[in-house]
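One protein chain is absent from this view; the other protein chains keep their places.
Now for subunit A:
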């Protein structure tokens, strides 16, 4: 398999297993946890086992999707980064060995002779530079093209870096691989997001696999974790909140108040602060904290303040609504909660985007980060993840001090 997100892979999943959910249910009977972990265990040494490169298509899909299923329990955590990096490298190496980047999920096409004016080819491919060794010249060959619209979705650099003509971007093998990697990353995140939806229905196999992945990832990213900490429970980063939560924080008119403050804000802020990646649905606040001070000092004031910004202020004409907040946090209907009450009611999870759109369309003003996002919490986790990557780049990259 050259790309687990290609049309060929999709067809296999559908025809051989009946769909992605069915595939995930079948995997535990075919793939042992250790077997799935082989896809990531090699990254520390950097030596990719040959078996991984020569695996049959079905075996490849089963082991790859086993890891994806495990990531449903922690989208955008270090586990995801580990799985993404290891597998991107496996598939990239296979693509290099195959010597072609066709049949992948990236819509790259091969370039026909005569498509590029010969003078331009001479300049771009340095055809007459005989001092260059043949393999160096080979690297300069423009072998692939992609429509500009698709290219712009993936390319982070400037358009000066590539050759553009009649709506297409022409690429060398290295540039095409770079683009494929970006597309793999995007498809990977999209898949993890979709699986996040069904994590409660997955067999315990995936939770075990996730826990093992966590151990490997903590070891692999040890230095980085020590340097910057991970995207686990931590202080709230308001600037990274999704637009719906920001709107709710700014106060909303009557009619929207209860949904925005009690349903959305309460669940979002509490999970984002205390337990961003719950591994099971019935988690309680007392599973995450030792006392209620964080809830009382950091979460509740933000909710009350947002309620006061509503028009009319929510808690002035509905003071009993504070009890409802505690109820939604899982403490039952009370205004004097104790930690041991946690679990008296359900700690409500943030509603999915589709539910917000249906129940409070005024809150849903998607921005560019909302693309492929199904739940406001995954939006936040994704942005935290991107921020941590930026932090990583700035500590590892840069020049001249």
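The criterion applied here is as follows: a contact is a pair of C-beta atoms (placed from the backbone, for glycine too) under 8 Å apart; a residue touches a chain by one contact, two chains touch by 3 or more; residues count from 1.
Criterion: contacts and distances are computed from a predicted model.
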According to its UniProt record, the missing chain among "Branched-chain amino acid ABC transporter permease", "Dihydroorotate dehydrogenase", "Disulfide reductase" or "DNA primase small subunit PriS" is "DNA primase small subunit PriS"
Where A:117, A:203, A:253 or A:312 are the choices, the one touching the absent chain is A:117
Which of A:47, A:112 or A:166 touches the missing chain? It is A:166
Absent-chain interface residues of subunit A come out as 117, 119-120, 123-124, 147-149, 152-153, 155, 158-160, 162-168, 361, 365-366, 368
